[in-house]
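Structure, as structure tokens:
Of the protein chains in this complex, one is absent; all others appear in place.
After this line comes chain A, so read on.
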Amino acid sequence: CILQCFLSLTVFGRAIHAIARISDEFWFDPVEKGLALRSVNSSRSAYACVFFSSMFFQHYCWTAVSQPCQKEQQLSLPCKLIIKSVLPVFRCVNVLERNVEKCSISTNPNDHHITFQLLCRHGVVKTYNLSFQECDPLQAVFAKHMCPNILKVHSRLLADVMVHFPTSQEEITLSVTPMKVCFKSYTEEDTDFSRTMLTEIQLSPEEFDYFQVGVDSEVTFCLKELRGLLAFSEATSVPVSIHFDTCGRPIAFSIEDLLLEASFILATLCEAEKKAASPEPACCPQPWDR
């Protein structure tokens, strides 16, 4: 059995919501050092991982499950949950902090159940029992430190930029040179310009806390998937780091502090690949560890 209680419900709830934008299911992976939540979308073009260190929780107790055969290494048991079942637990994140005094999560591997229990005001206790599936671990491998372009900025700036795009905007293009940074609506070759409104935002490098552009590049990624991370990082007020390369190579948005680490890795469109009409819509972060 594994038991945890939260320090910050808002942050945890926002993380769940952010991951929900990627896919309907997520991996719940408690390890000795903390809890990892991971998700990947069906087309393998977006991957999210949020890791809460044990210090994030008021009380974190993790016991390795003993294997029947002692020669085998003790592995943590990641399990897969359907997000839709978990979201109601953390709905109305803002209201949650006020009403809920304590939240605890416990797992019972024998039972294949995870229990979320919220102890609310006035003695109300809400218990959610969710079943999970055992599955193979999921981990994307992405060499962030090898990226020539790194930008670091407070999430407020990114949110201020994204507000100019309509909520229906699917993809946007980030274009950088050492002199300027530009976010613009993505247009394909066959876009009907007479019907589409295009938006472009230009920023100067000075607005970024850290600005390194090794190679001029223009990368296009899915904005919808990113919005979840932006809401999450605003809750934590940790700055967002953006690591990327040229088009076709993945782009990683990450936040990191003492208590948690989160990475959202999105595939970027590559014009050359599109013309070749490859089956996948975009390149994947590679390789996938299975």
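The definition used in the following text is that a contact is a pair of C-beta atoms (placed from the backbone, for glycine too) under 8 Å apart; a residue touches a chain by one contact, two chains touch by 3 or more; residues count from 1.
Just so it is clear, contacts and distances are computed from a predicted model.
Hidden from the displayed complex is a chain whose UniProt protein name, among "Checkpoint protein HUS1", "Beta-amylase", "IBH1-like N-terminal domain-containing protein" or "ATP synthase mitochondrial F1 complex assembly factor 2", is "Checkpoint protein HUS1".
The omitted chain makes contact with just one of the residues A:124, A:143 or A:198: A:198.
Looking at chain A, the residues touching the absent chain are 164, 166, 193-204, 206-207.
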